[in-house]
Structure formats: structure tokens, C-alpha cells
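A single protein chain has been removed from this complex, and every other one stays in its place.
== chain A ==
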Amino acid sequence: MRTDAGKRPGDGRQLAIEARGLVKTFGETRALDGLDLTVPAGGVYGVLGPNGAGKTTALRILATLLPPDSGSARVLGHDVSADADAVRGKISLTGQFTSVDEELTGRENLILLGRLLGYRHTDAKLRAGQLLKALGLTDAGDRQAKHYSGGMRRRLDIAAGIVVTPSVMFLDEPTTGLDPRSRNQVWNIVRTLVARGTTVVLTTQYLDEADQLADRIAVIDHGRVIAEGTPGALKASVGSGTLRIRVQDPAQRFDAVRVLTEALDVEVQLESDPCALTARVDDSERSVHALGELMRAGMTPAEFALGQPSLDEVFLALTGHPAESAPDDEAAA
């Protein structure tokens, strides 16, 4: 066990998840190829990777839905194979696809889950009302879930996942396909869950999302972890992204290229927009310095932006290949 990776600095809390050498194949596809994962208890752990990287498969194994071909995993100390029922008593899983009965109303779904978890009918009813209120679904509570919007459906999914407050919550791409407003709502719910003490493990295809939410990130490619660390460390290892500048006058452009090349020490590219320049930059400090140099040379930019590296750039930097979708194991899983 790599204890250095397992514990957050300064606290001796137990591990939420400890997975070693997980392998899972579906026919020809090797969805997981020796995946190791160490998730400390508390906080948000982001699992980042393109479609087909094995994120969903990993989550399904950890949530006891799928037995691994080899390797082992423990959730809060309980083995997912030998002690699956104890694991189920601590976790909840909200999948990529709606995990409620769409023929039932939101309220009925929550009452059903409450009863399955051991509440008496009247308590389950009370609990359902409470959860609908917390997730802003009170008005929609008595409509069939199939008539919900994407954002409402996702919130109902999450409500279904917290009928009993879980110790570990798995969220599989919780914001995929959501509009920005709904995405922010989901992010807030995640933050509240964490504040209350739940460990959240979420998969995402968006570096931005992992950066916003996660305390630590594992980057997965072809069923293996290829990088692990805090978002800051990860981004620093990749470079902070792209500096994009628009000069005020196209005539200044070549002078600007000279100044920026010198200040940044990287190649500066001309865009099709006659005023625009872009450069891949390693760190933001250097970009700020370059902007200063540009202004000192009398070419105050009309616009500038420092974009985060995209997932593609992260992959390119970490693996040397772009984050293309592998044959889709996520759908098969």
C-alpha cells in the first residue's frame, strides 16, 4: 500500500477506497488494465478520462455491480467481492443514465427507495418530501419522472442516491448533457454533500469540472491511471493552457510575436484573425510577465485570455496521444 498517496497531508483519516490492479475485460475490450486507485476519506475525488477510458467500469466495480476479473478493491475497509453487502450499506451510485423508474413520479421513486432501505411507509413518505424540497423538486414531485427535464431528472437521481446519506457517493458523469445552470446546481449539491462528510467520487470528461470540484484527480487512459494528484499539481505538469491575445492594430502583430516569443520562450502562433496570436504557456506567472512586456513595448492588447488546458491538451501532454474515444466500453458496462 502506498501510504504516501493514501493520506492527505496532515490527517490520518482512513481511506475511502483502495483498489489494486483491477482488470476487467468485455470480450476483446480490456476496459480496465491494472487500475490502482487510492481515495482518501472526505472531499471530492475526480476520475478524469475520455469516453471508453474505463471510468464507468471502475465505478461499477467499486459499487459492487460488477465483479473484477482480477485485482481487489476495498471501500471503507470492506472488500467489494467478499463483503459486498457491507459495501452497499455505505455507498450510493448515481449512474450516467437515469437510475429511477421513469414511469413513477419523483415522490413515488423516493418512497420506494426509502422502503427498500428499511423505512416504514410513513417515514419513507416524510423522507421523500424532505428530499424533494432540498432538491427543489417539490412542485414536480407528483409528476412522472419521464416528463422531467434533464436537470430535474439528474436532481431526482441524486435525491435517490441520498435517501440514506451515504458515506461514499459515486457520481458517474453527473453533469454530462446538462445546461450550465443545472450543472452549477449539481456542483453545489456535491459541495454540500462533502461539507456534511460524504466522500464523493465523480467521473468526468471535463477538466474544468474536475478542477472546480475535486480535491484530487486521477487521470485514466486505456484502463490505467496515468496521472494522479491535486488539480494544481496536475495542471502544472501540463502547462496552464493557451494564452490568446488580440492586438489593437494588425500592423503590430509581428512586433508582438517577437516580444512574446522572447518573454514566453515558446513558439507564438498567428491566427486567421489578423489581430490574434496564441501561445501554449507553461505557467500563468510567465504569461502575466509577457503581457507586461507587451505593454512596455507600447502594444497594450485589445483582448487577452488565459485558457485552461483542455482534456485533449492534458492527454497530449501526459500520453503523447490525443484523448480520442476508444471502442466504447462505457456503453457495454
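Everything below uses one rule, namely that a contact is a pair of C-beta atoms (placed from the backbone, for glycine too) under 8 Å apart; a residue touches a chain by one contact, two chains touch by 3 or more; residues count from 1.
In the analysis below, contacts and distances are computed from a predicted model.
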item	value
Name per UniProt, for the chain absent here [options: "Lipase", "Biotin-dependent carboxyltransferase family protein", "Transport permease protein" or "N-methylglutamate dehydrogenase subunit C"]	"Transport permease protein"
Residue in contact with the excluded chain [from A:Ala19, A:Val39, A:Leu135 or A:Met152]	A:Leu135
Sole residue of A:Leu15, A:Val44 or A:Leu171 that reaches the chain not shown, by the stated touch rule	A:Val44
Selected residue (touches chain absent from view) among A:Val164, A:Ile226, A:Ala276 or A:Leu318	A:Val164
Sole residue of A:Arg30, A:Arg74, A:Arg127 or A:Arg183 that reaches the chain not shown, by the stated touch rule	A:Arg127
Chain A residues that touch the omitted chain in the full complex	10, 26, 42-44, 60, 63-67, 85-86, 88-89, 91-93, 95-104, 108, 112-113, 115-119, 123, 127, 130-131, 133-135, 144, 157, 160, 162-165, 184, 187-196, 198, 212-215, 332-333
